[in-house]
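Following this message is one structure expressed as structure tokens.
Here the complex is missing a single protein chain, while all its other protein chains stay put.
So that you can tell them apart, the chains are marked A and B in the order they are listed, and the count of residues begins at 1 in each.
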Amino acid sequence: MKSTSRLGAWVAIAIGTLYFVLPLIATFEFSLKMNRDGYSFEAYKVVLADPGFQATFGYSTLMAVLTIIVGILLVVPTAYWIQLKLPRLRPLVEFITLLPLVIPAIVIVFGYLKLYNSSSWLPLTGNERATDLLLMCSYVTLALPYLYRSVDAGLRAIDVRTLTEAAESLGASWPSILLQVIFPNVKSAILSGAFLTFAVVIGEFTMASLLGRPAFGPYLQLIGANRAYEPSALAIIAFMVTWASMGLIQVFARNARPARKTA
Amino acid sequence: MSTSPDSLTHRPEPGAGQIRKGLTLSALNWLGVAPFFLFALLFLILPTATLMIGAFQDADGHFTLGNIAKLFDDSILSAYWISFEVSAASALGGTVIGLALALAAIQGGLPQWIRPTLMTFSGVASNFAGIPLSFAFLSTLGRMGLVTVLLRNYADFDLYGTGFSILSFLGLTLTYLYFQIPLMVLIVTPAIDGLRAEWREACESLGGNSVAYWWHIALPILWPSIMGSALLLFANAFGAVATAYALTGSSLNIVPILLYAQIRGDVLHDQNLGYALALGMIVVTGLSNAGYIWLRSRAERGRE
């Protein structure tokens, strides 16, 4: 009986692998066919040399980095403070951080356009820099569920309250408690949240498109509508960026394990 | 220890000081979370609230139910219906297949490396949504896609001759499954890990076989998690814009694309109807998320 269930498991994994790998192979194969006389990396060369690609990818990377910095500055102190001083607010804060999973991105950005349009009390869509700020804030909103959950889990794993009290009783000042005790212990949680945020933000389409900013997502859409082979090359690049982000999370999660044991 | 009258008379004063200090401390405590709440208010709650209010206003700001009534026009209702169908189909497929994959990897007795590989891949694939995903499926199942071509050349099977199109309901569902299945794997894995080996052993020692274990114990325990995950998957698909837009343009009439087009000013030209559309989306995703949270808390309650 055990061998039949193992056979079933193999079949399930095999079909799953086929479904998930086939599109990748197909995309890769298609991306190599730009030259009519055989496989080549021509599509990648064209894409990477395109100033539009460089500009939008750079813009989205910058946005992702800013989002991660602002997101961490917003989430880490809040999560720490909630655990330490205001535990009864935890359900409320958790609820708020999960809202972006409930309210679709398109609805949130629609709200921005209504609330912050150029004739409103806070015309953030009025000029480009302000719109960039708005876009970044929208990305922080999108990243909130991932960032908060990983930071909160990291803080919970180390029992912040006891660690803080121990550091206080040993005479540590607040800055050194935060920088030398708390932060090193949740570093990997923060980093994994950060990489996940990067993966989400880098190819984001809806927010950037509706706020009219030159990000990578809208560029992808534009190329997709007008070119044949480049989109496949871009899809492979995007997949590798996502894969790299996730791979880095794994690396940091693995490094964190022994560190947590000694802590 | 000292009980001298001196210390007694002095006691109330530091006490009062402590209360005052406590008050300023709690005010400080609130200050610590103020940036977060301010951010949430400005970029999450107010924007959503203003839409919800807008849904009940006409162009001049007067109260009306007219926008909500317009949601029940045939064209809009059909958009909701197609959205519902795509989301439900991809949620159902994602739930069943994702569950099967997770069970196979965790409890199927496969080699050790399968599980971490599946988990890492699921992390990647569940985030590989949006426009690149639509490119990948066009390269696979589009008219010139690899699978379409291979089937035509080697199996003599004309996929598009059967009425299939990647731009259709079925095509979109198949594409959505690419992030729905891995998402299911990620959500349901903790629940499967929660199935304790002793439950199976207890069942065995009481005379129950494998079927009895799954039917009477494992599935009932997993059931709230499975249902909850399905609802989360449904909400996830219902709000997705980019994949569908890049894949089908405006050819498939689903709500997020309708709303996208409305915001871009392509159709409708009625702001307040747009707000009502948004409200409708929040209601649908909100309800399914509420269901998810409720079921998850039920699932957690049972854990010892």
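To be clear about the criterion, a contact is a pair of C-beta atoms (placed from the backbone, for glycine too) under 8 Å apart; a residue touches a chain by one contact, two chains touch by 3 or more.
Assume contacts and distances are computed from a predicted model.
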From "Nitrite reductase (NAD(P)H), large subunit", "Fluoride-specific ion channel FluC", "ABC transporter ATP-binding protein" or "Phosphoribosylformylglycinamidine synthase subunit PurL", the hidden chain's UniProt protein name: "ABC transporter ATP-binding protein"
Visible contact partners (per top-of-document touch definition) of the missing chain: B
Sole residue of B:G66, B:G208 or B:G249 that reaches the chain not shown, by the stated touch rule: B:G208
Residues of chain B in contact with the chain not shown: 196, 198-199, 201-209, 212, 216-217, 220-221, 301-304
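Here, only the chains that are shown with their structure count from here on.
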Chain A - residues contacting chain B, complex: 1-2, 5-6, 8-10, 12-13, 16, 19-20, 22-27, 29-31, 74-75, 77-78, 81-82, 85-86, 89, 93, 96, 98-115, 137-138, 140-141, 144, 196, 199-200, 203-206, 210, 217, 220-221, 224-225, 231-232, 234-235, 238-239, 242-243, 245-247, 249-250
Chain A partner contacts - residues on chain B that touch it in the complex: 29-30, 32-33, 35-37, 39-40, 42-51, 54, 97, 100-101, 103-105, 107-110, 114, 118, 120-121, 123-125, 127-128, 130-140, 144-147, 177-178, 181-182, 210, 232, 235-236, 238-242, 245-246, 249, 256, 259-260, 263-264, 271, 274-275, 278, 281-282, 285-286, 289
